[in-house]
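The structure under discussion is supplied below as structure tokens; questions concerning it will follow.
Of the protein chains in this complex, one is absent; all others appear in place.
Up next, chain A:
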Amino acid sequence: MDSPKLLREVDSVDTQLDVHMEAEHSTLSNGFTRTVIASAVNDHGNCNQTKQSTLPNGLRKGTRKQQDYIKISVPEPKNRLPLEWWKTGIAFVYALFNLVLTTVMITVVHERVPSKDASPPLPDKFFDYIDRVEWAFSVSEINGMVLVGLWFCQWLFLRYKSIVGRRFFFIMGTLYLYRCITIYITTLPVPGLHMKCAPKLYGDSQAKLQRILRLISGGGLSITGSHIMCGDLLYSGHTVMLTLTYLFIKEYSPCRFWWYHICCWLLSAVGVLCILVAHEHYSVDVVIAYFITTRLFWWYHTMANIQTLKSSPHNYLSRSWWNPVFRFFEKNVQTQVPCAYSWPITWPPSCLKTSCKSYSMVQSARRQ
């Protein structure tokens, strides 16, 4: 390897370094000690016998008319934010699997929902105060779609798409997994008599499969007519999506876009409120969904952003069951993901690259 050469400043009269170069290490500046000493000799007009090896670094007296530029070859820093698209792929598969599992679970649970006459809607404080508004649920779903669209566009422009995408898929997948568990273990009755539940298919597996596919293709939304099944109440998936997209939008956009944040917050809040106004979910479903979503999001991001937690023995946050998966995803991410953007498509490259000013002196030295 080339001996690293030192780039010297023009005026270094004030600095006096106390570093002494031992004879063994003098190979580094041997080429220069002679010239410096020679020039010092010339300045003072004296002849000196000096040991070449003991010239401290950077110690120069007098001004130099001739500048020597020396190239320092810096080793490439290890990439602190590796892209690792394959991990994002795994997270995507995980999220997809959980979505499908949720759909299957909804179909299963639908069979067990008590009928409206047998089990009337449970008493709910919100329903006592606010009567049902019919079109509110469509508003909520439209808000959800807008937020998802905004988040997707924003995601396209992020520089570290893979890392952020990975986080989104993982958190969403886990939330839907939790949701599978809660809808399965206890089945709540329908929140209102207005709900039209599809008839039960006792044991007809093919029809059930068709329902599952219909639900998946419609994205689980009532607007698309895919959500005709009942029973998936605790907790609310709509609230999860509204809250989660808002959290991600806010987290990965620049701070100065406060108007954008407020808009998205409004969309999210109105969407959640409309779910309740439409009497489509109980209040407890929405509250628990909000709680679980925010906690999981903050938990994950605290662990990911604060590097000391990753190795600390007193990190109780690592006692969650998904900690090994977290470590797999975030192992090589060594710093907080910066708020950096780039064009989603890199073609044509020459048009979009910003040209730096050329620094003639350094570049000419480089060319040597």
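Going forward, a residue touches a chain if its C-beta (ideal position, glycine included) is under 8 Å from a C-beta of that chain, and two chains touch if they have at least 3 such contacts; residues count from 1.
Note that contacts and distances are computed from a predicted model.
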Q) Which choice in "Calcium and integrin-binding protein 1-like", "Rab proteins geranylgeranyltransferase component A", "Phosphatidylcholine:ceramide cholinephosphotransferase 1" or "Proteasome subunit beta" gives the name that UniProt lists for the one chain left out? A) "Phosphatidylcholine:ceramide cholinephosphotransferase 1"
Q | Omitted-chain contact residue, chosen from A:Thr107, A:Thr182 or A:Ser226 | A | A:Thr182
Q.
One chain isn't shown here. Among A:Leu150, A:Leu234 or A:Ala278, which residue touches it?
A. A:Leu234
Q: Could you tell me which of A:Ser73, A:Gln210 or A:Ser312 touches the chain that is not displayed?
A: A:Ser312
Q: List the residues of chain A that touch the chain left out of this view.
A: 13-16, 18, 20, 44, 46, 48, 50-51, 54-56, 59, 61, 112-114, 118-120, 122-126, 181-182, 184-189, 234, 282-285, 287-288, 291-292, 294-295, 297-299, 301-302, 305-306, 308-309, 312, 314-317, 319-320, 336
